[in-house]
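Sharing a structure below in structure tokens format, with a few things to ask.
One protein chain omitted, others in place.
Our next item is chain A:
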Amino acid sequence: MFRYIVRRLLQMVLTFFGATFLVYALMFANQTDPIQALVGERPVSESQRIALTERYHLDESFFMQYWYYIKGVLTGDFGTSLTGRKIADMMADAWPVTIRLALIAIVIAAVFSITVGVYSAIKRGGIFDNSTLILTLVLLAMPIVVIAPIAQLVFGIELGWFPPTATRDATFWQLLLPAIVLACIVIAPEMRVTRTSVVENLRADYVRTARAKGLTRIRVIWVHVLRNSLIPVATLIGVDLGTLLSGAIVTEHVFNIPGVGFNLARAIRTEDGPLVVGFVSILVILFLFINLLVDLLYAALDPRIRYE
């Protein structure tokens, strides 16, 4: 197990450099004139152009710029964004709220979809199962750009149940509506996978054996069936983190949450290479760790899986 983790960690280092290099290269290729993008439609004076070009090495080649960036990262310095702010500070400001938002969304989505998924599997073919099928179809069909403003309008403004926007120091209450919106995009697949997987396992031999042993129905379903059914669901929840973070770009925009999604969108708009790569590197690291966690979770869920 220890060797397995070390091997994975070494792979992660390579993936990290590969991913940041790729993102940096893409940003570089997309760059037309970052200084103009920064000031909008104002004319840029010659002296300002010279000063900013030198400060941010904009006149140097791609490899040199990437080298400056990596050199900074390795010494713990994420550099300065084109707006003059320390990227490390911007990340420290943006990450906590996004992580809280994503965590609440994951928990809401997981609790809701596993409960409902299991229940509709047990009552397969019934009214509950069919109505959740319709619900998931509706959720799948609605993109988050539609759900988010509608939820804000209906629950935030018209009914006044939730605050219509949240801030960086948002309370759990302020983040609840955006988190529910965010959870909506992953609930449908998680629910369907849970249902299918439980339905399959209910027919398995070991369930019949367990029943024959005289175990209670509850124990059979919640301990034996669910444990085996959760393997695909756990994978899905891990992957869903990516969906959640991309959904966060829209949700954070609509609910005015100054998190990662907003910063990424702004950085791309202003062609701020170092800022994009800074945020993306952490995203990459996060993904890698979650994938590792999911893989390790398999071992916990299925005793047959052993890592060497």
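One rule holds for everything that comes next: contacts are C-beta pairs under 8 Å (C-beta built on N, C-alpha and C of every residue); 3 or more make two chains touch, one makes a residue touch a chain; residues count from 1.
Criterion: contacts and distances are computed from a predicted model.
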item: Chain excluded from display, named as in UniProt, from "Acyl-CoA dehydrogenase family protein", "NADH-quinone oxidoreductase subunit H", "Aminotransferase" or "ABC transporter substrate-binding protein"; value: "ABC transporter substrate-binding protein"
item: Sole contact to the chain not displayed, among A:A25, A:L103 or A:V207; value: A:L103
item: Sole residue of A:T15, A:T165 or A:N291 that reaches the chain not shown, by the stated touch rule; value: A:T165
item: Sites on chain A contacted by the missing partner chain, in the whole complex; value: 1, 32-33, 36-43, 45-55, 59, 83-85, 89-90, 93-94, 96, 99-101, 103-104, 106-107, 110-111, 149, 152-153, 156-157, 160, 163-165, 167-172, 174-175, 227, 252-256, 258, 262-263, 266, 269, 296-297, 299-301
